[in-house]
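Yeah, one chain of the complex is gone here, protein chain that is, but the others are all in their spots.
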Amino acid sequence: MRKKIKLNRSKSNPLIGIVLIVIVVLWTVPTLGVFITSFRDSRDIYSSGWWTVLPHKDFVKTGEMEMPSELDPDQPIEIEGVTASFNEWRNGIEVEEGRTLKWYGNKRTRKVEIFEEKWIGFGANLNLQNYRDVLSAGEIEYTDGEGNTISRQGNNFSDAVLNSIAVSIPATIIPILIAAFAAYAFSWMEFPGRKPLFIIVVALLVVPLQIALIPILRDFTKWGLNGTFVGMWLAHTSFGLPLAIYLLYNYISNLPRDIFESAYLDGATPFVTFVKLVLPLSIPALASFAIFQFLWVWNDYLVALVFLGDKNRVVTSALAAMVGEKGQDWHLLTAGAFLSMIIPIAVFFGLQRFFVRGLTAGSVKG
Amino acid sequence: MSRDIDSRWSPITLAALVILTIVVLGGGFILLQTIQDYKILMTVFAVTWGLGSAALLFFVLNAIAETMPRKIRSVAVAFVFAGPAIVLLFWALVIPTLRTLRLSFLGPHADKFVGFDNFAFAFTDPIMLESFRNNLLWMIFGTSFCVIMGLLIAVLADKSRYEKVFKSLIFMPMAISFVGAGVIWRFIYAYKGEGFNVTEIGLINAIVTSFGGEAQAWLLVPFWNNFFLIVIMVWLQTGYAMVIISSAIKAIPGEINEAAWVDGANSFTIFFKITIPYIMPTIITVTTTILIFSLKLFDIVRVMTGGNFGTNVIANEFYLRQFTYGNSGQASAIAVVLLIVIVPVLMYNLRDFRRRRVLK
Partner (left out) sequence: MKKILLILLSVLLIASFTLTGCQKKEEPAPAATEKDADDPYAEVRGTVVRMAGPFTDNDAIKFEESVKSFEKMTGIDIQYEGSKEFEASIGISIEGGNAPDIVDFPQPGLLKNFVEKGYVVDLNKVLDMGKVKSNFIQSWLDMATMKAPDGEIMAGIWGRVNGKSLVWYNKKEFDAAGYKVPKTWKELVELQKTILADGDSPWAVGIESGAATGWAATDWVEEMMLRTTSLENYDRWVAGELKFDSPEVRKAIDAMASIWFAKGMVYGGRKSITTTSFGDAPKVMFESPPKAWLHKQGNFITSFFPDNLVAGTDYDFFYLPTVDTAYGKPVLVAGDIYAMFNDRPEVRMTMQYFATGASVEGWVKAGGAISPHKDSKLSWYTNAVDRKVAEVIQNATSVRFDGSDLMPGAVGAGSFWKEMTAYVSGAKTLDEALKTIDASWPK
């Protein structure tokens, strides 16, 4: 029944579709640019925009001619009946329909190139080399004193993906679990200090995590947790908790009071109520927070750098190291950025179906 | 499921449970260290162990709490529920915050008391004043754009057949790290200069020049360059607002909307009279978090301009003073100022909770 209404509405209002498409296009163009760039040659990236790989009309060089050496470029120059200054020639002049002449380089070259305007298709120089470089992740080569080329496996990107997974999944679910318990306690249970504690939690939202790095590292050094995954989970859990509690509190405190009353009348303990009622009812909120926490952990660099170190590199560290000393290797960065997006996007698609309508409405009676 | 309100765990079972928990926690940790080189095995084990022990911990603590005498049982259970979060937060955030507060009254090497000098710096230094102005821009425009766009997309997509496609595309930027986002937007704002032989590879300059305009160094335009950076945050964060608002919209009982349709209300009336009031708490939540995010934001600025050209923000200055200049006093004062600035937002949230009678 509802589905029918929905269909009718979207048909009756094409404006919505148009507005959405415009917004989505605006949103996607930057990403598209990088996607295309990630297939381009590193030199092309600096000499032309990424949109030039799309079919467009452009000047194609068809020949060149040598200027006589006695010609003085400081005077007006006549070529094929057109007289112009050096600078004008350098910018290119269309001497006849579809034939443009351009001076090549500076005044010393004495070379003029002939261009014709033509359509250029998808013939641009695109290949998978950047992706190969990223996945082999710094198969690094250099030539030593004796002229031998030494190549060495650098940091392994697939290892980094595994490390990232090992960090991210527990660091996503553990804070959700802890925060859900806490949010339930803050919204539906009575205990001394509830209100001030909750105010502190919300206030902690604004604490920049950088201030906590040194104290936590000191403790980790004492406890031998440096460079371990456990340390990473503890750190990410703690940093994610304020927002997790705040978001889940907003959701859980808005659940209808009747369900808790009926559960209490049925004689359920808080633990049972929480596991059997609150968690299932909160799935949309849990799922949306899970996505964000996962993304933040996945894209985190600073925390991993400080607590995990070099041995168990995560994806962001691997990317940063790969870019390495040549800080400007955009062709690798773009490819790496795309590879590192695959898993977060998969998680998003996986969790998206949990944002479904009517979960709350349906279970009030139960 | 629900008849056991008075039943207590037998002491033996309880003791066994506690021992089991300790063994799982300790043994798992040691095992984890030893299998670090077998990546896949370790990953699978790490995930199961991490989740399992967290769940086990709650279960055992709750079991212990439920054996308490009736009078204090409900409080004990409440502390079991909220306790782990509170302990972690005190350890990881509250104590460091207090330490920061102390450091903010000490000199650069944390060795002598300097009174309010650091705060005098934080409120008078020209670079800080510039940062305050910029943070205000970020908070006002960044937050409102994010929320309005998120709301718009969530509402419109809800009515479209291709909802999943639209939402996924809007969401995609969130999956990109700041380094990646920096690269993307450099390609958009890139400026190659003026004179001969210059080919613009920046998207905006290419568009401007193709319409006969003159290429601009967008990130150098005073004042407005802040907005060019804010656009990046809107691009990254709208997905966040959209996802949360969208799930709130989906929680609106269908009957309400249908009743309104039957009464002859049009889309606009429904939007302003039903949707907005119903999801208002969610909008406040989203606004608060994005507001705080834009207050703490520094990655975008650091990657794009390094805080130059009049685009500096408070958090970037904090990072610089703390880690590059080695002045923990001034850095701490800046962090404390960040905490103070957010108090009004906090007050509003608490008032809202009280109004909705959720936090009595």
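A and B are the chain letters, set down in written order, and residue numbers restart from 1 in every chain.
Note that in this section a residue touches a chain if its C-beta (ideal position, glycine included) is under 8 Å from a C-beta of that chain, and two chains touch if they have at least 3 such contacts.
Not measured: the values here are computed from a predicted model.
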| item | value |
| --- | --- |
| Residue, one of B:P11, B:P69, B:P222 or B:P344, that touches the chain absent here | B:P222 |
| Sites on chain A contacted by the missing partner chain, in the whole complex | 43, 46-47, 73, 86-87, 90, 104-109, 135, 138, 140, 142-145, 150, 152-154, 156, 158-159, 161-162, 165, 169, 172-173, 213-218, 220-222, 226, 279-280, 283, 286-287, 290, 301-302, 305-306, 309-310, 317, 320-328, 343, 346-347, 350-351, 354 |
| Touching residues (missing chain, whole complex) on chain B | 37, 39-40, 43-44, 47, 51, 108-109, 126, 190-198, 217, 219-220, 222, 302-303, 305-310, 319-327 |
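Criterion: only the chains that are shown with their structure count from here on.
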| item | value |
| --- | --- |
| Approximate Å spacing (C-alpha centroids) for the pair chain A, chain B | 16 |
| Partner chain A, residues of chain B touching it in the complex | 1-5, 29, 32-33, 36, 39-40, 42-43, 46-47, 50-51, 54-55, 58-59, 62, 66, 74-75, 77-82, 84-86, 88-89, 91-97, 99-100, 149, 152-153, 156-157, 159-161, 164, 166-180, 183-188, 196, 199-203, 206, 235, 238, 240, 243-244, 246-247, 250-251, 253-255, 258, 261, 267, 281-282, 285, 288-289, 292, 295-296, 315, 318-319, 322-323, 332, 335, 338-339, 341-342, 346, 349-350, 353, 356, 358-359 |
